[in-house]
Structures are given as C-alpha cells and as structure tokens.
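A single protein chain has been removed from this complex, and every other one stays in its place.
The first chain written gets the first letter, and so on, giving A and B; residue counts start at 1 in each chain.
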Amino acid sequence: MTEEVRDNREEQAREIAGRLLTEGNVDGVLALLHVMDHVVPHLFTSREELAHLNISGHYPVAGVAERLLRRWDNNGRIAVIARGCDERHLIELAKKKSVNLDRIKIVGLACTVDEAKDCHCVRPFPTEVEVGRSVGKVDYLDHFALGELIRMDIAERRKFWTQIFDRCIKCYGCRNVCPLCNCEDCRLEEARWVRVGEIPPEYPSFHLIRAVHLADKCVGCFACERACPMGIPLGKLHQLIRDYLQSVYGYEAGRDPDERSPIQIDVGIGPDVLQGLRRGGED
Amino acid sequence: MNYKTIQSTCPYCGCGCGVYLEVVDEHLVGTMPVINHPISHGGLCIKGWAAHEFVESEDRIRRPLWKRGANLETTDWNSALYMVSERLQAIKQMYGPDSIGFLSSAKCTNEENYLFMKFARSVVGTNNLDHCARLCHAPTVAGLAKAFGSGAMTNSVPELEKASCILITGSNTTENHPMIASRIIKAREKGAFVIVIDPRRIHIANHSDLFIQPRLGTDVAWINGMMNMIFLEGWHNRKFIEERTEGFEELERVFSKYTPEKVREITGIEPDLLKQAARVYAQSPASAIVYTMGITEHITGTDNVMSLANLAMLTGQIGKRGSGINPLRGQNNVQGACDMGALPDVFTGYQKVLDPEAHYKFEKAWGTNLPTEPGLTVVEMIDAAAAGDLKALYVMGENPMLSDPDINHVREGLSNLELLVVQDLFINQTAELADVVFPAQSFAEKAGTVTSTDRRIQRIRKAIDGVGQARTDWEIICELAGLMGAKGFDYKTPIEIFEEIRSLTPSYAGITYSRLDSEELQWPCPTEDHPGTEFLHEGKFTRGLGSFTPVEWRPPAEVPDEEYPYFLTTGRVHFHYHTGTMSRRSPTLNREMASAVADINPLDAEDLGISERDMVRVSSRRGEVKIRARLTQTVPKGTIFIPFNFQESAANALTNSDRDAISKIPEFKVCAVKVEKAAARR
Partner (left out) sequence: MKTEDETKETRASEIETDVFQPRVAVFHCRWCLPDEENVRSFLPAEVAKRASFMKLNCTGRMEAEFAVKALGAGYDGVLVLGCQIGECHYRTGNEQAWKRLALLSNILALAGVYPERLGVHWADPFDEGTTKRIVNSYIDGLLAIGPFK
C-alpha cells in the first residue's frame, strides 16, 4: 500500500517538475536523483533526466539550494521539491536573509507515515502539499528517550552528556549537514571559542555554543543526529530546547517567514550598543 | 547552471567511507556523506567532509616539470615523457634493470598500481618495486601470512558491531580510523566489552571497559603472558587447537616462561588487569583484535603480529562472524596496492614471484620475460641509491622524504641517483629533488577502484576534468610504456585494466565494474556469482592448518640511556593525513592544526622546566627537530610523542631505521631522544 503511494508521488513530482522546466520560469528543479543503488541531490535542468527523479531519501536539500543560489548571485530561480522540514529550513534561511524566497519555488512534498516515523517527525508536511497527501499532524518523537533525558537529575545529566560529548571526533558533521548552520564565520572554528586541534573538542563550548546558536532556528529535522558518527543524540537535545521555546513563548521555528524569534536581539538596540563599543566606552 | 553529485570513495584513510562530491559548474564545491553506505552510513570524519578541498588547490602541479640547473622548470608532456623513456632505457642498458627502482602508491587506484607493477616487471624488467605499506603493515602481511596464509584483515568493518569483545592495541582508532571507532563505540553500546592496551592514554581508552598501559616495545611479553594465563586457567580452546592448528607444543614451551611477575617486570602491567583482559577475551563468544602501527612499526613487528595470531588461535577467536584479527590499513588503497603486487616478491593476489607457476602465468599473459628473484624493498632501495647501486627511481604518488625513517639518509640516497622521476599532485619534499615531475590527477578527476581495509573493493568516479595538464597515473604509465616500445599498454579505460587484473587474480576474478555499482564486494570473490567474503578462515585457514610460531620478547633496538633519556614514539594526528601533501592544503584541516606539537607528560615537563606551548628541541642520535610542546597525560612519564605529518618538524629526522629482520619495517615507534627547552621565540 505504502509502495503505491510512493510510486504515485514520484510520478506527480516528475510531472510538476516537467511542467516547471518547460514553462520556463525556473532554471532547474532541485530534487533527488536515483543513480545505481543510491539517491543523491541533483539539479534537474532537462526533461530527459526526470525519469530518474526520486523522492525517497533524506538529504536536507535546503542547504544545497542556499549554496547554489548564493553561488549564482542574483541570477537564477530554482524549484525545490521540499518536504516539510526542507520548507521549514528554507523559511528559517529566509529569516536569516540567507535565501530570498522569491528565487525559490517550493514544491511541497508530503511524507508517508513510515518516513515520518523514521525521522521522529511531528509535522511531516509542508504548508502547501503538491505531491502526495498529508498524513496530518502526528507525533513520532522518541518520547521514551526524551523522557529519560528529562527524568535525570542535573548530576545524572552531567554524567550522561560529558560521557557522550567526550566521544565527539569534531567531524563538524552535525554542523555541515544542518542547512541552518551556514554562518560565514563559524565560532566553532575559532580558536578563541573552541580550542583547535583537539579531540574531543573543548567541553562545553563546542556543543553548547552550537546548541545556543541553533536554539531558536532548529526545525527538528534530526539530520544532525543522523550524521553524527559517534551516536551523540543532538537531535534530542534540540528537541528539548524547542520544547522550551514552545512552552514559554509559544514559538516554533520554520512556521512563517514573518514570525520573529522571541530571543532575537532587537535590531533597534544593536547598532547603539555597537556604537558605544566602538567609541571605546566613552559617553 | 549545473549541479550534480558524484558518488566516490574518500581519498584519505583505509576505512573506505562513501562520499558524494558536489560539482557546480564543473568545480568541486563540497563533499557529503553517503547515507546508506556500508562503512560510513551517513557520517564522515573531518577529513572526509573536506575531501574536495585540496583537489583544485593553487599548488597543484599543472604542467610537467624538469630540472634545468638547480630548478624545476615547466616543459611539455612529449619532451618530459621522451626524456624519461630515453634515460630509463639508457640506464637499463648500462647498469642492468635492477639498477632501477619503483615506488608505487597506496593513494593510486588498483588499476594504476597494477599497471605500474606491470611496467616495472615487464617493461623495465625488475622486481625492485615497493610502496609505503613497507612502512606500516609489512609485518602484518608477513606475520599473518605465516600464521594463516593470508595477510589481510580477517573480518569486515560492519561486523565489528557483532563482536562481544574488542581488544584494541597499538591503534589510536578514534583519531586515525574514526569511522571504525564509530563501530566500536556502537558495539560497546550493544554490550561489547572493549579492552584498550596501549602505551598512550588515547581517546578510545576513555570509552573502553578496561585500559592497560604497557611500556613501549613490550608487546610480545604481555601477549605471551596473557596466553600463559589463559592456558593455566584452562580458558583456551582445546578443540580449535587440535583440529585447526599446528605447532602448539613449541608455543607452550615459550609462553609458559612468561609468568605474571616476569611480565610485570618487563611491561609494567599489573597481573590482575592482564588476567581480566585474558579472561574476557578468551571466554567471550566473539572476540576481535584491532591493531595498527603500534604493533607493526617495531623491530619486532612481525613477532608482535605473530603473537597476536597465536593468541587468537589459542582461544579459537578467529574464523567466526565478528571474531578475528583486524589490522586497520592506513591509506585509502594500501590494501589494494598490496593486492596488486606493488611489492618486491609477489604479483597480484600475493602470487609469489618465486613460484614458477605464477611466474609462467604472468610471462605468458604479458608476453615478456620476467625477472625471477624478488627485488629490493623501499628502505633497501634507498640504501642502494646511497651506495650508488641504484641509479634511477620512479616514484608514483609517494613522499619518502617525509614518510621514511632517518630522512637525512633518504636525502643522501635520492641525491645520489642519476634519474629521479616523481609523479604527483603537488611538489613535495621528494619532488623537489626530482629530475622530472609528471603532474598526476587526483581521485576526483579519474575513475578506478580502490580496496579499503576490510578487503572491500569500491569505485571512485570522475567528478571534474583534470586540473591543468595533469593526466591520470595510468595514462602516463601507458604512454611511457608505449614510448619504450612495450606492447600491451594500449588500454582505453580503467575497466579494460581491471578486466586484465581479474583474469590474473583469483581473489578478484568474480568482481566486475557493473557488480560494484550495486553490490558490496569483499575479496576473495572467485566467480561472478560469488557474493564475496565477509570474514576469512571460516572452517579452514587459507594455508590449511593455522601455524603457531613461538616468539620470545626482545627489547627495542634503541632504549633510553643517560644521554638520550626519553622514549620517542611517533604517529599520526586526527586532523592530518600521512605526509600532509593533501590534508595540509585543505583549509579546514589546516585551521584545526597548522603545525606539529610534541606531547609531553606534565611531570617530565616540570623536570625540564617546559610549559605549555614552549618551543623545545628534541634530538636523537640522527637529527633534531624544534617543535612546540603540549602537556598532556596521554603520554606516560618518560615518553614523548611527535606526529610525522609535518615537514618542518619531521619526526622522521629522529627515528631509527633499524629494521625488523623479516618484514624490513623500520622501528618508527621507539627510539631514544633528549629534550631541551629551546630559546624563547615570540
């Protein structure tokens, strides 16, 4: 049954992509391509290639879209076949001014129940579904594991996280794979924040600086956790932080490009503060 | 506007992780992990993530170079090839084929190693052919071949998750084989008991159940001691010994001398700890041993390896899923370079040069006469060059000036040559001395196969066109062979070369490019319907019965004395790779670590008046280096650690080139040094 839905989605996606390519209002369609026994992100630019368009697989394509558009400066407009999380990534990237949503046509792809379960997803659909059928709001979070983390007292958590962070090999995979970890100058790379050339990386800076930076941006895609070779449950840590912002401010990242993060620095203040600093502390 | 992703295999270590190379408008812009890859399943280490960075580096050699006066100047391909072919022929004529040597490369593809081997043997007519495996796992090949009949890793990487006990010794796994460490961590999560026995408190020791810190160079002693305990407690596998091995009586005579007290005296290990390790290792349902250069790079390298083999056979911990002996190979294709016969004494698939049948088979296939005697190893070639017996050396993708022991001696040897040809991506310390330098292509510019540490054959694929005028190594060899009048070098694609390889190599016979597109294949794979071999020696060893070789402990060739009171041990660091020609051109990796540091125990530092980041001078009987100090408990008191990845503080200016008698590996892991604080530098 699931198979049936899947096949159907692929055809739908191909059809939409084909239409977009011929109608000529995009330069390419970013989606997944089936080659041999693998599925890889690919920019489809001709109808002929579409026979191999695939929709399975979990590559966070928003990051690719952002990098491509940046490389091509102000030219170009692409379509992205985007799952719910991909769309939320794009929305957060737009808030960061990293992408201009006018240059992206989002083709919403709904995930199947199995896919949603795989990702521990709560919102396996984009705002507008064009491919597949939304399975609605679900809750496949790993509540058992999350509960364990919550139940522990501070000392137990300390033991748990220091042990587990100590495994880290500083591959930067969690950062590289996350579309929202796209700062030009990453503090995790700067020696004054995290000592360089050491594994495990400096505790707690490496992991907590990233946690703080992503706190109000993370859309809960779990890509970081999947990319971590050392089995560090980063996605779960982020989920707990997301829960905090949800419960205190009712805020959820990735919902709406016009919604502001509750903990964002007020831009009205920023320049003043900075000016003060530049004047070297004089009035 | 063009964006595509090409699947390939990481060019750094021997784990063999899957990477997607991201190509935008014909430039390499990124690397991504392959999600369902059998080794790396969606992860990579920092080197893998940065795999694309060195490819289009400014420093790539873009045109052929030759020496004019003291300098290397650019030239064109025809002139360079012509000159090399003429000179090689002249030298061969004048001094005979054995005056020429060849260093092949664990970074090149199987196809290229095969062709280089074919070129050396059939066109030039010499067996003077080796590569840097000599400097890492030659003892493995020698020791395991003697014990089991095959020198490769017995299990596969994914299988480690099925082991119930993993004994790691002489392997800084997290730093040097990160994706294998990832498996070990996962195995431990699933309940495996992890034992680390290493002179340094390495990272994975923090994630083990038992950590034992023996003195440097005492491996044979603790292994014998462990066997003695196992035997006395009756934990050995009597049935396995009877049915599958030979030579046990002599073994027992030797290990029984290694009483707990004697072992403690030599190694410093508390008997209780060793006993715990012995018990878990022997009694666990599936125990695996994982080791690397900490075992092999000693004058007793082959002894160490044979001792581990003895231990595995004594307990029957081999030939089962998740259980066996696993030497982790260092470079992405060092296993393949060995498999392809880039060694002085074997053809492909370890078919011996001395075996008349193999000899005949290759003569017939190649239609030439082949030399009959095994040739020189890399260290011997350097000696021969220094002595004036070797006149020409052709180096493909290696950097002996940094990787070999006692580099002052290497320089002397190389400078003495009449012809030094280097084929590489970058001007490294060896290329600086070359008469001709051919620009070669990197893994991202060409197609072929590589064999990772667990005998896994994987493809690399062309992602972008060659940088500058660089050509693939196999094309260069073919052209040169053609110029020298050789037949049988007119391949059009790597597939044609691979087809020839598999027709001559039983263990590769069943592997084809098209199978590799959709299947995971590990050799031996004798026929096209054979699924490949996950683990070796099930039911029967390659050589029939497993052979016990009793070994006595011998101290290292050089131990600290009054003048040179500290042990020096060398190794690699996580953020760089081998001699650094690739990794140090990667901004990501260089940012993490731009220069070498020497690890010193805080207690020693206090004695010497050294504080963190001070410059120190470390000297041995052979040379000295200046290097920054890092105070760390990783090294025990009395021991200094220096990575060999950095040319400006080359650890191998210090190391001893005394060698293991059997495998000829130099003793990189132990020598004696003195340490002084260098003049303050700001």
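Heads up, the rule we're going with is that contacts are C-beta pairs under 8 Å (C-beta built on N, C-alpha and C of every residue); 3 or more make two chains touch, one makes a residue touch a chain.
Every value quoted in this text rests on a predicted model; they were computed, and no experiment measured them.
In the whole complex the chain that is left out makes contact with A.
Among A:42, A:120 or A:207, the one in contact with the hidden chain is A:207. With the whole complex as reference, residues 149, 152, 154-162, 187, 192-193, 202-205, 207-209, 211-212, 215-216, 237, 240-241, 244-245, 248, 262-263, 265-266, 268-269, 272-273, 276-277, 281 of subunit A touch the missing chain.
In the analysis below, only the chains that are shown with their structure count from here on.
Taken in their complex, subunit A has these residues touching subunit B: 27-28, 30, 33, 35-43, 45, 57-59, 64, 67-68, 71-72, 76, 166-167, 169-173, 176-177, 189, 196-197, 199-200, 226-231.
Residues of subunit B that touch subunit A in their complex: 1-5, 7, 20, 22, 24-25, 29-30, 32-36, 40, 42-46, 48-49, 174-175, 178-179, 181-182, 185-186, 189, 203, 206-207, 517-518, 573-575, 588, 591-593, 597.
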